[in-house]
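Every protein chain except one is present and positioned as in the full complex.
In order of appearance the chains are A, B and C, and numbering begins at 1 in each one.
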Amino acid sequence: MAIYIDENTRVLVQGITGNQGSFHTAQMIAYGTRVVGGVSPGKGGQVVEGVPVYDTVFAAMEAEPADAGILFTPAPYARDAAFEAIAAGLKLIALIPEHISLHDTMEICAYARRKGVVVVGPNTFGLVSSGRCKIGFMPNRYFVPGPVGVISRSGTLCYEIVGNLTNHGLGTSTVVGLGGDRVTGLNFIDVLQEFAGDPDTGAVVLVGEIGGSAEEEAARYIAASMNKPVVAYVAGKSAPPGKRMGHAGAIIERDRGTFAGKIGALREAGVKVAELPSQIPALLKAVL
Amino acid sequence: MAIYIDENTRVLVQGITGNQGSFHTAQMIAYGTRVVGGVSPGKGGQVVEGVPVYDTVFAAMEAEPADAGILFTPAPYARDAAFEAIAAGLKLIALIPEHISLHDTMEICAYARRKGVVVVGPNTFGLVSSGRCKIGFMPNRYFVPGPVGVISRSGTLCYEIVGNLTNHGLGTSTVVGLGGDRVTGLNFIDVLQEFAGDPDTGAVVLVGEIGGSAEEEAARYIAASMNKPVVAYVAGKSAPPGKRMGHAGAIIERDRGTFAGKIGALREAGVKVAELPSQIPALLKAVL
Amino acid sequence: MKLYEYMGKKLLHRYDLQIPRGKVVETPAQAAEAAAELGEVVVKSQVLAGKRGKSGGIAFAATPGEARREAARILALKLQGQAFDKLLVEEKLTIEQELYLALTVDGLSRCPVILASLDGGMDIEDVPAERIVFWPVDINLGLQPFMVREICRRMGASFELARQLLVLLPGLYRLFRDLDAELVEINPLALTPRGLVAADAKITIDDDALYRHPQLPRIHEKTDLELKAGEMGLAYVELGGEIAVIANGAGITMATLDMVHHYGGTPANFLDIGGGAGVERTAQALELLLETKPKAVLINIFGGITRCDDVAKAFVRVKENKGIDVPVAVRLGGTNETEGRAILKKAGLEVFLSMDEAVRQAVGLARERANGSTVGSAETAPQGE
Partner (left out) sequence: MKLYEYMGKKLLHRYDLQIPRGKVVETPAQAAEAAAELGEVVVKSQVLAGKRGKSGGIAFAATPGEARREAARILALKLQGQAFDKLLVEEKLTIEQELYLALTVDGLSRCPVILASLDGGMDIEDVPAERIVFWPVDINLGLQPFMVREICRRMGASFELARQLLVLLPGLYRLFRDLDAELVEINPLALTPRGLVAADAKITIDDDALYRHPQLPRIHEKTDLELKAGEMGLAYVELGGEIAVIANGAGITMATLDMVHHYGGTPANFLDIGGGAGVERTAQALELLLETKPKAVLINIFGGITRCDDVAKAFVRVKENKGIDVPVAVRLGGTNETEGRAILKKAGLEVFLSMDEAVRQAVGLARERANGSTVGSAETAPQGE
């Protein structure tokens, strides 16, 4: 069993004719992902990396229904593309672009929730069901099957950590990039719940950052409900204070958002916290 | 078993301090309806017909949760009141006012659908589970328990018909006023589906009107799926042609909307059609 | 509320749609003047009736002189019984293709719906359904670019047409939502050398939303009597028969008319006093009907939110203040019917319990009256049940 996606997931690539879109379509196919179609308005009829291109998502779905989508369109067009994917019936969409405006993201999330669609990102590397299906742009070779579920707010840091796991003979079940923006479709808790019910996952690595209160919320959930060991790393111990949203940010976050607060909350919830990314494999081996 | 509402339904009256609101609150209570609260902004703390009044629906729900609401507010404020009822967690709302704008009604219906709330009306007399619960302003005494389910687009014409039934010893299970507007929350099919699964209902009376295509849609459903006899009356045989929505109306309705078309579709679906309201009891007795 | 073509076009223009260059005129001389400025023109009667073209209400004119003659001819017309005093004189467009575009409200899906076709023009109603794209718009989302792209694909629009519609349709949708329209219809939407131009405009605003659009003009399609009734909050339509009908609720009023026909009579009107009419409104309704000099009056009230005693009181007030010299048949049922009957009984009027009986009585009374008899007036009550 896998969570979110597996070897049967049919994937549609929005923005397939762009540089990123075409390059990573090839990479995904190389990984084994079933890419069934691509969309690029005005370029219907073309073929990219062996994949047929359509003018609209509806046209693509008429030709061959897809389950999940990945979006490589420039940020200003991402809202419309995401709306289209949701309206046309995709059940999961990975929003790759950086710099999608906050209000656009809020609108995408609201529409997706209404239609029961899972949104990964925005500003994410995507997600991968190791050895089965990759929807994203992470480097293929580090994502080999194994018992570790990974959830990360950051991209490259996640590769770093998964690369370390691989070097230590630890494979991954599913790796989910939540995305680095202030508002994202999935949060730690959503994915932790999925991992809790996934027999393929024996332990979870949570890769956090300073800012926001996602790690504290995750800690609360772990303390109350998580049935599997969790190892965490939080980046930003020495980072300069980020921009705060006036008093409002302070009121919402109260004492959360700091490095110390996050580490404290996670430790209190029974999470093993690594001080360096390189310590994670050892911590995992102790609990698996 | 009853559909939509029953003797346990806790009812909230929005606009309870107005003339209509207070009068019909008393009438509903006299019928046996469990009216648990009323709402009238700025008048919280008052008591109307023995019912406590609150400033907001949220305040009323905190004091005593309600299941269903009835709305007597003036049309320009109906959208906001309906939104509030939906947001605060009511599961069914009867929109009594006439002249709610079409766009407001569309917005109410969209929000209600999103939240899984049943909207009766607008421009309706409400609905009644005979002998159990009345949410509306129809005259109490005609609505006595019995095997006939009634669905009507018109109000007074429905009383007329139910009154005839009562005079002929035929009671009603549930009577639903769809409302007389071009857009309504419930349509014939929604209620027919409920009646199909309601052991208390032996036959259904459908009271239609010229205009729109609700009767034709109902006929299609009846032909395909209805498991109980249906008797219909359609008003407007001699009415002057109503205003048409340009060619667009003609394109949408095609050959539907006319008296002859509706009668034809209903007859073809096996529905017994009455020429006068007074013929309905005899037609019903033949099928019950 | 339907808007005249020239008003509709002004609104389209405000929402960034192209419209033909043109002038609203009221005399043949002004039409000639406009034509002198515009070149070859089309002269269009500004009337709310349909089929203007087929009824001679639209004409082309190559010269100012021709424009003057056509304007004079058209201004002398009555189209479907409607007089009008304005003409729209517009440049004649060079039309490459006629599209059809409309936004209206779909009762079935309970949301705005876009209708679009490449086969616009006079015969749009005969275009097969599969050539007309029908797209319900999720009102929470509004009209999004992806919808327009998909509509264009389904229409079979060219890339260039799609490019124009991607700008035009969202503007049209904004107009529809901003102004609480029931209908915005452009037929034809003309493809010309300078792009898509709205060659006609049918816009209907929801009467129930007019209160929030004080800036819009107020247009009345009604007769004076209907107008007066409307001001009183009454839904009134003249029908030209013998029996004046008052009922409460559109459905039962229609059913009453149907029944009058069924029993061999002809209704003079449709008059729905609506839900919860009090003494005042009911009395006004009755007075209004009496002004039309019917052969008989039929009152059919089944009270819910309307109270029978209010209706009875209204009858008594009108009778005392103005007198009622036509025969009246009354049916009262529902809320406070006992009180209502008592009041009318005291006023010397018998009241029926059944609608069928009251209608039969009214038809009989009207026939007697038509035959010169005065039996059955309000003064000499008919025998009820």
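Assume contacts are C-beta pairs under 8 Å (C-beta built on N, C-alpha and C of every residue); 3 or more make two chains touch, one makes a residue touch a chain.
The shown structure was predicted, so the numbers you read here are calculated from the model rather than taken from an experiment.
Participant: Among the options A:90, A:109 or A:231, which residue touches the chain absent from this view?
Facilitator: Residue touching the chain left out of view: A:109.
Participant: Decide which residue listed in A:47, A:63 or A:239 touches the omitted chain of the complex.
Facilitator: A:239
Participant: Please output the residues of subunit B touching the missing chain, sorted low to high.
Facilitator: With respect to the unshown chain, the touching residues of subunit B are 41-42, 55-59, 80-81, 83-84, 87, 111, 114.
Participant: Provide the residue numbers of subunit A that touch the chain removed from this figure.
Facilitator: Residues 20, 24, 75-76, 98-107, 109-111, 114, 125, 137-139, 142, 152-160, 163, 180, 182-185, 187, 207, 209-210, 212-214, 217, 233, 235-240, 245-252, 254, 275-278 of subunit A touch the chain that is not shown.
We take it that only the chains that are shown with their structure count from here on.
Participant: Closest chain to the protein CA centroid?
Facilitator: The most central chain, going by mean C-alpha position, is B.
Participant: I'd like the Å distance between the centres of subunit B and subunit C, where a centre is the mean of that chain's Cα atoms.
Facilitator: 26
Participant: Measure off the straight-line distance from the CA centroid of subunit A to the CA centroid of subunit B, and report it in whole Å.
Facilitator: 47
Participant: Using the average of all C-alpha atoms in each chain as its centre, how far is it in Å between subunit A and subunit C?
Facilitator: 55
Participant: Out of subunit C, which residues touch more than one other chain, so two or more?
Facilitator: 138, 140
Participant: Could you tell me which residues belong to subunit B and also touch two or more other chains?
Facilitator: In subunit B, the residues touching two or more other chains are 114.
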